[in-house]
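All protein chains but one are shown in place.
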Amino acid sequence: MKDRKIRMGMVGGGQGSFIGAVHRLAANLDGQIELVCGAFSSKPEVSKASGAELFLPDERCYGSYKEMIETEATLPEGERMDIVSIVTPNHVHFEPTQLALEKGFPVILDKPLCFTFDEALKLKETIQSTGLPFALTHTYTGYPMVKQARAMVASGELGKIRKVNVEYPQGWLAEKLEDSGAKQAAWRTDPKRSGKSGCFGDIGTHAANLAEYVSGLKITKVLSRLSTVVEGRLLDDDADVLLQFDNGAHGLLSASQISTGEENALKVRVYGEKGGIEWCQEDNNSLYVTMHGQPTQQLRAGGNNAYLSDLALANCRVPAGHPEGYLEAFANIYRNFSFAVRAHAEGGKSDMHIHDFPGIEDGVRGMALIDAMVESTEKGNVWLDLKLS
Amino acid sequence: MKDRKIRMGMVGGGQGSFIGAVHRLAANLDGQIELVCGAFSSKPEVSKASGAELFLPDERCYGSYKEMIETEATLPEGERMDIVSIVTPNHVHFEPTQLALEKGFPVILDKPLCFTFDEALKLKETIQSTGLPFALTHTYTGYPMVKQARAMVASGELGKIRKVNVEYPQGWLAEKLEDSGAKQAAWRTDPKRSGKSGCFGDIGTHAANLAEYVSGLKITKVLSRLSTVVEGRLLDDDADVLLQFDNGAHGLLSASQISTGEENALKVRVYGEKGGIEWCQEDNNSLYVTMHGQPTQQLRAGGNNAYLSDLALANCRVPAGHPEGYLEAFANIYRNFSFAVRAHAEGGKSDMHIHDFPGIEDGVRGMALIDAMVESTEKGNVWLDLKLS
Amino acid sequence: MKDRKIRMGMVGGGQGSFIGAVHRLAANLDGQIELVCGAFSSKPEVSKASGAELFLPDERCYGSYKEMIETEATLPEGERMDIVSIVTPNHVHFEPTQLALEKGFPVILDKPLCFTFDEALKLKETIQSTGLPFALTHTYTGYPMVKQARAMVASGELGKIRKVNVEYPQGWLAEKLEDSGAKQAAWRTDPKRSGKSGCFGDIGTHAANLAEYVSGLKITKVLSRLSTVVEGRLLDDDADVLLQFDNGAHGLLSASQISTGEENALKVRVYGEKGGIEWCQEDNNSLYVTMHGQPTQQLRAGGNNAYLSDLALANCRVPAGHPEGYLEAFANIYRNFSFAVRAHAEGGKSDMHIHDFPGIEDGVRGMALIDAMVESTEKGNVWLDLKLS
Partner (left out) sequence: MKDRKIRMGMVGGGQGSFIGAVHRLAANLDGQIELVCGAFSSKPEVSKASGAELFLPDERCYGSYKEMIETEATLPEGERMDIVSIVTPNHVHFEPTQLALEKGFPVILDKPLCFTFDEALKLKETIQSTGLPFALTHTYTGYPMVKQARAMVASGELGKIRKVNVEYPQGWLAEKLEDSGAKQAAWRTDPKRSGKSGCFGDIGTHAANLAEYVSGLKITKVLSRLSTVVEGRLLDDDADVLLQFDNGAHGLLSASQISTGEENALKVRVYGEKGGIEWCQEDNNSLYVTMHGQPTQQLRAGGNNAYLSDLALANCRVPAGHPEGYLEAFANIYRNFSFAVRAHAEGGKSDMHIHDFPGIEDGVRGMALIDAMVESTEKGNVWLDLKLS
């Protein structure tokens, strides 16, 4: 694998898919990975048509993930796919992931991990037993300035962390879009495909993951109010949550799909004894750091900014002033995962301290959080411990 | 009173006071009010020294509010003060207000209203029985673009309101400043002078008042987590609250004095079925309005912006591009109150639909909220109805 | 004068005036000055009606500045006005200022100084010979963060200054407003009342003054292109200018009244060998400072921000997070001028290093700049030395 691109197969992501196209852009960017096959749809003809648009040969466009994984496994190394990217709706995460791992393929999987907490534990077991690289695309931790934030908190500069606020307001589901046939809205609001939580499962898990990643802390207790604001919707479309972290810090998480007019305004703020930091996805190339009593500093992404941490610098592609964005953050996960895959192929480990990416632990915690949120709400907004086993 | 300035006496606000100086700047600005006397301190010599700096004659600088109110009441109309401004710490709100009202003087009072909910009800009774003008300086509702926000919500443009988020992060008490002799920190963290809540009482009440003012809704239920983050502090310095409003909307209120690096970043967001709005005190001359699926509009304060509501326009002093600020917002309360005082003196009512200011209802609700916050926290963060009688 | 407010008379600023009202708000704010008389209009009945609204007695509302100055001069000290504020259009600056000074009254005058450069030199002579305090309201230098910028440049932190960019875009004259009877537009576009330059005289002089104040440099040469963009307008409504400064730095000045959609977006940027700074009037409480290779720092106005210079701190009224604005900047000129007036009355000097305000030198330079701009344009956009005598 040393002197060639990593060969990737994809499950899901056929014509009309949003996140599948994003995964491919992200996988393309750095020239480390090439798409060689796919089971883009459960309808064979759609899968083939989708693959044709991607310049894939007909025989590598499969009619099911099962067919793809099993067939590819029989091809010789260097011809067969090396890794599998899984970008289906939530209810089709567990089985293809299990199968791919069992057949020896490292997997990069769209979040949330799966459908139930039980599945999560099983996946964890499989990953541990196979020892294969596994990545979960919690995209937002791929941003260079999020990594800078994590590095600064970890360095102790801000002092002991006292409070973590994270919010993820969106407005796109302010109308009952699922009734109009919009594909993205339809599966996300459908408990059969999305799971037991809508808004929290879709974006609240991103917010929680970001809060934990930046702060270096773990959520231990939650008190949640999941709400279904739009009449007739089947899942929650708004979530307000009180958090407790393992070092005693407290936090607040707010996620919403009915905050009319909001795009995707994920923001995290971490307050320590000595200083505070703020990062917002819509101004993703800046990190605002304020030490108590001092002017706010605007740290900027850019490979030439020597004041940045190694972790941040390793995830910048261009000098400051050349904005990087969502696709580059996503591509960092693919690129860093590709380093792990190459290292694994050679029997080693990649340098995860600078080329990190989210994995199975993030996925298990996400599923546990979904369970806790729903249960806390059902019990009348009470405190619950996060159950991880 | 028609052809002269309104004559004002002040209780509190002696040398070293922060809010007393602010009240005087606000009262000065529009040339409607002149300071004629004061009981600036309970120490007569400090009161006199403070008054001398303000060019007041020695004999109008009193050693106690009681002396001031009683003496002034004996002076002839046109010489005696017309109104009383009370700017003392919370525990010295009730008695001077009661006395001033009983002696026939309209009162403008710093928030929160008083020390206990019982006092609040008594003040309400006195105000109702005397029929005298009364203002409570919830400053932030004095900003033109807050008034614009209120007018737009009231007009129905945003549709039914579904969610109200208000936050008020400060960082100045991230250190235990009260130990260093800082006057502002000392009384605010002292239950004997501040009351049963620190952070919520000081700034959470502002946030709640702003949320209600802008949304036109009333908080009916709360679930609160007041925290004392800095070790050894006697009152809460951080508050996270889930809210329920009278129209079924839900909300989130976060107030903090330990959010290191934050100045005074009061922000309110209101989301309706059709659109959302956002206003932040640190960018106070702008109001951001986004109708579902449309570009965000930045509405700007300015007396020449014909697209603004009458309510907003009546509270602008200069054309757009000439930033107004905190003192102008504060001055709007004084100016609008002065219109009410003049109208009252002539047996009428001022045009409160454009020259509005916060009053006793805001004060009573603030005290009820403080009680509910403390009780909800003590009971383990449970839902409580707001009790208003 | 020690134990009382300074008594002020006003020339101009009658009903319907914009800048007269602003001057009064500014003079009111700090409680150092009281308005005691005025010649608010050349029509005696308008002057009296205007004064009545300001609670002035009929006999102190004069029908002409001449009457006011001569009559007040005969009143006893402590009753008569102490200073004169002149807020008339440009063509009525010179004569009242001369007369007031000759009668011994310190003058605070709206900019630009006067109508011709000859008048400017005469005023300078009068001010020097009388030794009286004199202030010119170049408002924008009254902002705390402009003062901070000046202090930082002066300290040498930024290294030798290499480039100064100043811009002042407005859009309000994008239409031919003067045809619609708008008072503010009418006199500003009329060469008989405004002088030989419209846009540059009105706002370009502010921009140039700001550039010199912040950089501590003096403009020595200009190459200008004044344009009349709106057809039929009698004066320039747009100005682009190349500048040369006395230390060899170069600069760019752009002022416009036809930049559609702009409010009052005065911005100055100063670049030195080691760092650069940026300040914009529409975000006036922040100063952005970037040292080469370092994160941008956002310095904030606020009396509690110990990192600010003495010059900035002396011109803040409230703590950080409480926005101050245009009126406070204006009031700083009035307040600082009042300190100079008090000191002069006692035979001394005020502490101009922290309580500074613009004066006659600024005014003379402004008039010289107007002459140079017009001449450079007429000669086909050529370089001209600034002539100061």
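To keep things simple, chains are lettered A, B and C as they appear, and every chain counts its residues starting from 1.
One rule holds for everything that comes next: a contact is a pair of C-beta atoms (placed from the backbone, for glycine too) under 8 Å apart; a residue touches a chain by one contact, two chains touch by 3 or more.
Quick caveat: nothing in here was measured; it's all calculated off a predicted structure.
The chain omitted from view is touched by exactly one of C:His292, C:Lys349 or C:Lys387, namely C:His292. Mapped onto chain C, the interface with the missing chain covers residues 158, 162-163, 165, 169, 171, 174-175, 223, 225, 227, 229, 238, 240, 242, 250, 252, 254, 256, 258-262, 269, 271-277, 289-292, 296, 380-381, 383. Annotation for chain A: contacts to the undisplayed chain at residues 3-5, 18, 21-22, 24-25, 28-31, 35, 52, 54-55, 170, 172, 262-265, 281-285, 300, 302, 304, 317-328. Within chain B, the residues in touch with the undisplayed chain are 289, 293-300, 305-307.
In this text, only the chains that are shown with their structure count from here on.
Chain centres were defined as the mean of their Cα atoms; on that basis the chain farthest from chain B turns out to be A. Chain geometry summary: the mean Cα position of chain B and that of chain C are 34 Å apart. Multi-chain contact residues, meaning those touching two or more other chains, occur in chain A at positions 289, 296.
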